[in-house]
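For this depiction, one protein chain was excluded, whereas all remaining protein chains were kept in their positions.
On to subunit A.
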Amino acid sequence: MSKIENLELLVVGGGPAGLSAALAAANYGIKVSLAEEREFLGGQLIKQTHRFFGSEKEYAGTRGIDILRKLIDEVNKNKNIEVLLSSRVLGIYEDNVVTILNDHKMKKYYPQSIIFATGASEKFLAFENNDLPGIFGAGAVQTLMNVYGVLPATNVLMIGSGNIGLIVSYQLLQAGVKVAAIVEAAPKIGGYSVHASKLRRLGVPILTSHTIKKAIGKEKVEGAVICELDSNWNEVKDTEQLIKCDAICLSVGLTPLVDLLKQRKVKTNYVSELGGYVPLRDENMETSIKNLFVAGDVSGIEEATAAMIEGQIAGLSVAKRIGKNNKREIEKRIEDAKNELELLRSGPVGKKIRKGLFKLGLNHGKNYNENFSEEALDISHLMKTGVPSEENLKNKLPSEEKVFDKGPIAISECFQRFPCDPCVKSCPFNAISENGNINNIPYVDFEKCTGCGICVSKCPGLAMFVVHKNFSETTSVVIMPYEFLPRPHRGEIVKVLDREGKYLCDGKVIRILDGKFQDKTAAVSIEIPKEYYLQARNFKVEE
């Protein structure tokens, strides 16, 4: 039998967590072998064309695909990392021998330590005819569109309003596909409100407290029957309605891919907040088996930013244990990474994660600052509909109407506490602040704001606008972010829409900023009748 190769560190999975883990360890001299089952690196990042939330330190405001490029670049440059592509890890045995299938050969390895960054798989849903062709997982739809350039359908019904459901819906629209509706069984939207608002401004209905009953169609999906749910998640009588569509996209959550861990008999617990059966592990990402670490979604479903930091912690922990030098420096970096993670998870949207981690016996050393764990504003209406309430808006607009007289000013329509700061970091005048905690809602200091519009292109949630009320006697100008093709021409008349995607008025395009700096989120200035300056928040380019 072929000989067994000794390794210092084997990282399984070439997604954000695995790449970060490999880099963190390799930078301290550890020899790393990174096994990825596909023929390319990247994991889910490869299809994430949207900008990331999170802190700027961890690439927030950058598109997933660009983050990936940076990571791959670093990995390829690093002499301590050997990348094994098209290499599926087939087994891990009790003596820690790992078998990898590469080039149709099963090779044996004996790593000193392993980091499993195997990610997650999509959950499936039980409903009638759920095996009809045309029923996709959201990940599949995203892969088809964004990796292979193939349109999945012409009119999609999205099931699930978590961030994936919302983001994939938006990307479907960008690709020219109609989204019939987004159906959500819970009474409130699962993902970030800014993503939901983006879709509502494009006229996509979001139906909370609704579920899919069955798919309709002979050879393939031709529609779906949905119905309303009451507060006990029971079907409300006589609320069935038929939605026409040619595809149903399921985005009902992810679950950690623990198959390899289970081979090695790593202990797992069912923790619904973290997506399903998750491995027990400590704060340094080490499982119940010594020298066997986890990072990213396999350790509990979270965002890619958290996955990258967890990867760093796991990689650094390995470096600290088997490396020869720099132990103190590594310890400091682990501490920093833990603090960063804690900050990311400290807001209201991190509540679920915190609860899940607590069930695993983890609190990351400290108690979270509960000041940031509640919403600052009542956003119940926003989270039900995707549209901010009058009350919400009032809170973010200038308290005095005359502030609008001074000239163009930035209006932030971000109402939910979640860890994100590109608007703050992008402002050259320090006019946007979130009071020292990345989880706070950003507020604009209208005294300092010059209405330059930089933030309009930088906000990953497309929630920044610039309003110039007194552009002329009778007109105002609103600068809006725009990520669709074709781009409007200067001088063109466009249909201006409100926050629910309803037609308001015609508007004239007077300026388009669409250079390298805007990075495909154009800032378009539209002149509109003055009475609409507080309502106009989107526009449609007529074909």
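Following the convention adopted for this analysis, contacts are C-beta pairs under 8 Å (C-beta built on N, C-alpha and C of every residue); 3 or more make two chains touch, one makes a residue touch a chain; residues count from 1.
Assume contacts and distances are computed from a predicted model.
The listed options are "ABC transporter permease", "BFD-like [2Fe-2S] binding protein", "Doubled CXXCH motif protein" or "Cytochrome ubiquinol oxidase subunit I", and the UniProt record of the chain not shown names that protein "BFD-like [2Fe-2S] binding protein". Which of A:159, A:257 or A:536 touches the hidden chain is settled by the complete complex: it is A:257.
Within the set A:40, A:93 or A:110, the residue that contacts the chain not displayed is A:93. Per the touch definition above, the residue from A:112, A:129, A:174 or A:535 contacting the chain not shown is A:129. What subunit A contributes to its contact with the hidden chain is residues 1-2, 37, 88-93, 99, 101, 104-106, 121, 123-124, 126-131, 213-214, 255, 257, 259-260, 262-263, 268-270, 272, 276-277.
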